[in-house]
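Heads up, one of the protein chains got dropped from this complex, but the rest are sitting where they should.
Coming up: subunit A.
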C-alpha cells in the first residue's frame, strides 16, 4: 500500500501543494490538512505514516519565524505528536516547517528530550530574504530521509535560516552525527559564482535530524527541485543533451528525498 503523507497548511504556510506533489511523484499519497481540522478532531495524525510541515510564512514570521505556529501545535497537538514520534514513522520540516519543528523542540531533541528548544534559526547575516540555489553535502547516512544521497543541489528562500546553537550543542550534534546537510561549494555554486554558505549558518549546517533519524528538518526546499527544468543551468544542459542527440532528463535532485520517505514504507 502507498504510504500516506499529511502536509500541514494554514496561517501562512504556503508550500503545501508542491510538497504534496513531491510525495505523489515519488509514489506516495498525500493530503493537505489545515491545522484547525486536526485541532478540531476532523482529521487524525495517527492515520498517516509521514508528517510534512512545509515552507511558508506562518503568521508572517511575527514573534519569530515558526514560533507562533509551533505554539499552536504545542497548545493543541502535543500529545498526538509525541505518540506519532514513538512509532516507526517519518516527519519532515522544510524551511518554515524546519523553523516550526525547531521551536517545537522536536529537533534535534538531544537524548530524545522532545520539547526542549536547543537550536535556533536566526536572521540571515545579510538580514535579508535570499533566494538562490545551494549545494548540500549529506553527512548523516543513518537517516532514512537521506539514504543513498551524497550531494544535492536545491534552492533556498528564507530570511531567517542561519543555524545557531551553543558550542556544547554543536559538539553533541557532531558527535551524534545529527547534522543531515552542510552547505558546500558544489555544482550550483560554481555555476553562478555563489559562496557555499548563504546565510552565515554555524558550521555550514543546513539541516539536522533527531537521534532516530526519522525526523528531518532543513532550510532548503527539495520540493522546488522536482523537475529538470527547475535547475538554474537547465537551458545549458538541455542544449548539451540535444547536441549529443540525447533526451533531456525529467527529474531534479529534490525528488530523491520524497522517494526515500515513500520507499521507507515499502
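One rule holds in what follows: a residue touches a chain if its C-beta (ideal position, glycine included) is under 8 Å from a C-beta of that chain, and two chains touch if they have at least 3 such contacts; residues count from 1.
Methods note: contacts and distances are computed from a predicted model.
Engineer: Which name from "Penicillin-binding protein 2", "Carbohydrate ABC transporter permease", "Phosphoribosylformylglycinamidine synthase subunit PurL" or "DNA-3-methyladenine glycosylase I" does UniProt give the chain that's left off?
Structural biologist: Missing chain, UniProt protein name: "Phosphoribosylformylglycinamidine synthase subunit PurL".
Engineer: Considering the complete complex, identify which of A:29, A:118, A:151 or A:212 is in touch with the unshown chain.
Structural biologist: Touches the omitted chain: A:118.
Engineer: Touching the left-out chain: which of A:10, A:97 or A:253?
Structural biologist: With A:10, A:97 or A:253 as choices, the missing chain is touched by A:10.
Engineer: Could you tell which one of A:78, A:114, A:191 or A:265 touches the chain left off the display?
Structural biologist: Residue touching the absent chain, from the options given: A:191.
Engineer: Name, in rising order, the residues on subunit A that touch the hidden chain in the full complex.
Structural biologist: Looking at subunit A, the ones touching the missing chain are residues 9-12, 14-15, 17-18, 21, 34, 36-37, 40, 55-57, 59-64, 67-68, 71-72, 75, 103, 117-120, 122-132, 155, 157, 159, 162, 164-166, 191-193, 200, 221, 223-224, 226-227, 229-230, 233, 235-236, 238-239, 242-243, 248.
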